[in-house]
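Note that one protein chain is taken out, while the other chains of the complex remain in position.
First chain written, first letter: the chains are A, B and C, and each begins at residue 1.
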Amino acid sequence: MATTEEDWLVSLRRELHRRPEPAWREFYTTARIVEELRELPVDEVLLGPEMLAGDHRLAVPDESTLDSWLQQAREYDLDQEVLEELAGGYTGAMAVLRRGEGPTIGLRVDIDGLPQEESEDDDHYPVEEGFRSTHDGHMHACGHDGHATIGLGVLRAIADSDFRGTLKVFFQPAEEIVGGGKAVAEGGHLDDLDALVGIHLGLDHPTGEIVAGVDGFLAVSHFNAEFEGEPAHAGGHPEQGRNAVQAMATAVQNLYAIPRHDDGATRINAGKVGGGTASNIIPEEAFIEGEVRGETTELMEYTREKAVTVLESAAAMHDCEVTVTGGGEAPSATSDEAVVEQVASAAEGVPGVRNIVRRDDLGGSEDATYLMQRVQDNGGIAGFVGIGTDHPGGHHTSTFDVDEESLRIGVDVVSGAIQRLATNLQNQN
Amino acid sequence: MATTEEDWLVSLRRELHRRPEPAWREFYTTARIVEELRELPVDEVLLGPEMLAGDHRLAVPDESTLDSWLQQAREYDLDQEVLEELAGGYTGAMAVLRRGEGPTIGLRVDIDGLPQEESEDDDHYPVEEGFRSTHDGHMHACGHDGHATIGLGVLRAIADSDFRGTLKVFFQPAEEIVGGGKAVAEGGHLDDLDALVGIHLGLDHPTGEIVAGVDGFLAVSHFNAEFEGEPAHAGGHPEQGRNAVQAMATAVQNLYAIPRHDDGATRINAGKVGGGTASNIIPEEAFIEGEVRGETTELMEYTREKAVTVLESAAAMHDCEVTVTGGGEAPSATSDEAVVEQVASAAEGVPGVRNIVRRDDLGGSEDATYLMQRVQDNGGIAGFVGIGTDHPGGHHTSTFDVDEESLRIGVDVVSGAIQRLATNLQNQN
Amino acid sequence: MATTEEDWLVSLRRELHRRPEPAWREFYTTARIVEELRELPVDEVLLGPEMLAGDHRLAVPDESTLDSWLQQAREYDLDQEVLEELAGGYTGAMAVLRRGEGPTIGLRVDIDGLPQEESEDDDHYPVEEGFRSTHDGHMHACGHDGHATIGLGVLRAIADSDFRGTLKVFFQPAEEIVGGGKAVAEGGHLDDLDALVGIHLGLDHPTGEIVAGVDGFLAVSHFNAEFEGEPAHAGGHPEQGRNAVQAMATAVQNLYAIPRHDDGATRINAGKVGGGTASNIIPEEAFIEGEVRGETTELMEYTREKAVTVLESAAAMHDCEVTVTGGGEAPSATSDEAVVEQVASAAEGVPGVRNIVRRDDLGGSEDATYLMQRVQDNGGIAGFVGIGTDHPGGHHTSTFDVDEESLRIGVDVVSGAIQRLATNLQNQN
Partner (left out) sequence: MATTEEDWLVSLRRELHRRPEPAWREFYTTARIVEELRELPVDEVLLGPEMLAGDHRLAVPDESTLDSWLQQAREYDLDQEVLEELAGGYTGAMAVLRRGEGPTIGLRVDIDGLPQEESEDDDHYPVEEGFRSTHDGHMHACGHDGHATIGLGVLRAIADSDFRGTLKVFFQPAEEIVGGGKAVAEGGHLDDLDALVGIHLGLDHPTGEIVAGVDGFLAVSHFNAEFEGEPAHAGGHPEQGRNAVQAMATAVQNLYAIPRHDDGATRINAGKVGGGTASNIIPEEAFIEGEVRGETTELMEYTREKAVTVLESAAAMHDCEVTVTGGGEAPSATSDEAVVEQVASAAEGVPGVRNIVRRDDLGGSEDATYLMQRVQDNGGIAGFVGIGTDHPGGHHTSTFDVDEESLRIGVDVVSGAIQRLATNLQNQN
């Protein structure tokens, strides 16, 4: 890759970094990607409404939240028509590159930012270089600015290569809340794929290290429990209350105490809770935003079922009602050896790659698994690649940053792997 | 009382009702009262800084909150110099009327509103008559607009009477959060009182009913517990977290389970709680805003001590820290028979009074008790009077309102009682 | 009362003290009382089966427990036919003394001991005087040996007096588990009473002090909750268990946290709990033996209803079943002024009485209230009398003892009161 290409990657990434948008609100980000796609020799560009199965979008924010972010995006110098298409939280895009006969290969990158204030420290690189987030309280603290950039870089690299076949790049919204994967998987555009590659920067691997196959995705399911009781004056008539905070607290204690499972790891978290209005009122309302996870989808479902029982019984105990609604969700998945092999081979020749880890566990969740599972269910192969990058702060913290050298390495490894996969799959037929 | 006086009471009350201000933010309210006092033949007017022992103000909001309310008050047509004196949350005022030799008698009225949205129903009287609150999300939902009005009315009535002695009327801020009583009690202006009368409208008694002695004040103490742990990725490293929400939930369960006490009623409420930031992060922070009460001050203190133990142990259990800070507070108190008797006698002659209840229990808390206790500790007598008023909605609800006839009844009963007390105390010497 | 009578009281009490029997197992005690009754000029003696409504006996132990105590009683020198009548837990007796025309007055005394090991200290008076309990692990630690003795003494005193009317003395079993009162109340023998007197020794009042009217009986209801889940190997398959101990612990936490009630005092206690079999087995079974109380019967019922909800929800939360069965029970009650007055008058003339307290609160529970309520519901009057006695250890502790002087005082006060009541009631007609 030429230096000018590397500059292009860096400059693109910084632009995206400056304007992070959280899940389902990637209006600017999508439009900016589309702008770039139009400069590339791609054959087709689909926007969110065409790419996603709208009904399968999970955990979409309410209209007014969506609107205020759309409004902000409108103020940037962008194709306003594109923005209008995305309205209502139909963000994300997909590009198709057709290069004659050959297998169809997908690349999935995610594009959303996080509700995390970015560090203002002078030695935080984005501060130093002047591309710190300008969206207050939001930040690309998980490298998705880099992912989107690599997606574009791979399209460009493949367009310039002798690749034969079709490449589809999915710029997926709402990964951070595991909300977008299902809608992409159900969108229909994966069904002709012979192979799918997903990527992630960092994951505690340094620049120059490549994990050819990431496994150990925890299946995950978010839930939101709303308890409703009855208020009463806490001094005058405590007996007239139906205390939603007591119900919530009882639930929290028992959620964490759901029995461990012999088949593997489970997780549970009551990550955000609240309730009540004033110290002298018996609390009428309370909520828990939580999640369950499992080493397998079954283990996650075991935990979810137990969690619902706990929530309902805790409400009943305090004579309250509870409504439990689902949020984002993702299954477990495993990288196919056939993909891992090609990634490892491709990585070998890439300048700057100093270490290739064959397989490693994520230990977290990712809704790329919906896409991987879909492709695998249809007889295709799928893999998830870790692209090491020195990151000063941990993922999801205010000082997270990516080493920009890893953008170029990522493009090289992934485009190399895609070419090898194409050749290999072609030879199999 | 002449009709014009009654009109004045009604019109004054409506003005105050239109602009409710919550605890320690009664800037407009105080300045408006002062404006009115300057029209009356009072001998001295003291503002908050002179009336209150500043260090004993409880649960004062932060500077920026105070400032935004002060800013709002500045936009009304008021004496700006008065407002500047109140800055920083030194609200409230006090008026002294000197009428020669005789006992010194105090009247205490409270003046703050509540963070409660007022009803917009067409048949809500303040809507109908056009004096609904113009301060969004705030309301005089406990009748303190009427209390302040009665305070002014009593001053006017006593000034017109043949009362001999000194009358001090305390317009106390921050009763709703039991935050102002202590500062007034410690302010030094109660120490020469021979008798003190406090009042409250409503309390489920209809217009025309007078409770000559209110008792059964629950001693109360607010607390705020802030738990601090350590965040961690809930999927990747749950063991690295120190879960503040688990600590909080454990505390809530055990707070409500503090042993009942044989000496009398106790109360505990974790009225407002919260914690955590996202479903996939082990919660780093959590809080409980709560209160304890007791039929006596000792019972409240017993419960408070237990509560602190629960909060600290719950934090320790989950390897978190907790900081427990006190908030508003009020002791218990009892109305002296010598006051009850004079109130009952005075009420007998007042037009519109249809029923006199000698004593009744409040069943809640009131920081008038700090003032009552102070006077009683100095050898004086004190009493608290309930002035019935038909109120369509309950106290602290959006449809609360007072029957304006009760304003005039209140002024007549209280000024009558003050005159009788003065005569009576004089005769004792 | 002559000295020989006093000796008789003391010697009788010591005999009973030596052989305490717990609730529904008062086989020896009843037979020994009957033996004594046969020496007195009483007109009728009824045994348990005739006195009690058998179906209303509460918390009767199982057959084998009853049998082993009956077996023990058979070894004493007693009328074996009497013992056979009591078999199955139909203990207790009733004596009727008819002295011509006049009102019918009842006296209720209770006769059961406690499962409490008696002190072996040399300075424990029963040890010193050689009448310590010979029934291992059981003890008259609440003075019912004295109550039974006073019951017999009053019969003898009234027989010797000029009393006109009918006296019924009820020797009630199973007070300690509030199990016998209901069965006596429903037995039919109270329905012709014009007045009823109950008594208790001690209650923290010293020898020479008489409480003419005891009030403040807390209504009480015992319950037994049995949780059933499913065991599993705690290491190998924790997910296969349904953990009865988790259910029980959740219930305990929430039972104590049942909201306090504005109408008055409530109590709750999970007094005895257990569960599980071994540290490596997920517990299959657990239990709570508990109780709820209330200042009124309604308050007890409020608490009981909440408790059942807690128990059932805690079971559901952990996928367990729970069976909640009731145990002993007693309502609240109040002593009638007409009784209190006669007791106070009678006490005045009794040698050794140094202080008469008109009314005092029990602060505990007593199933004499069933009897009192029954009589009051039928238009009669009822009262409960406290007979002070110096007791070195507290009630229900191993060093409890009664000052034997109080036996004579008790007989004098109660027989005096019964005579006055008879006269008084007669005069009313």
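In this section, a contact is a pair of C-beta atoms (placed from the backbone, for glycine too) under 8 Å apart; a residue touches a chain by one contact, two chains touch by 3 or more.
Predicted, not measured: the structure shown is a model, and the values here were computed from it.
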Candidate in contact with the missing chain, chosen from C:Val273, C:Val308, C:Val324 or C:Ala338: C:Val273
Hidden partner chain, touching residue among C:Ile282, C:Val322 or C:Ala346: C:Ile282
Which residue of C:Val252, C:Met372, C:Val385 or C:Val411 touches the chain not shown here: C:Val252
Which residue of C:Pro41, C:Gly236 or C:Gly349 touches the chain not shown here: C:Gly236
Hidden-chain contact residue, picked from the options A:Arg260, A:Arg359 or A:His396: A:Arg260
Residues from subunit A at the interface with the omitted partner, ascending: 253-254, 256-257, 259-260, 262, 265-267, 363
Touch list for subunit B against the chain that is not drawn: 236-239, 241, 243, 246, 250, 253-254, 257, 259-263, 282, 302, 309-310, 312-314, 316-319
Touch residues of subunit C, complete complex, unshown partner: 115, 218, 220, 222-223, 233-238, 243, 245-246, 248-250, 252-253, 256, 267, 269-283, 286, 289-291, 293, 327, 363-365, 395-396
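Criterion: only the chains that are shown with their structure count from here on.
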Centre distance in Å when subunit B and subunit C are each reduced to the mean of their C-alpha atoms: 49
Length of the line joining the C-alpha centres of subunit A and subunit B, rounded to whole Å: 51
Geometric centre distance via CA averages, subunit C-subunit A, whole Å: 69
Numbers and ranges of subunit C residues touching at least 2 other chains: 253-254, 257, 259-260, 262
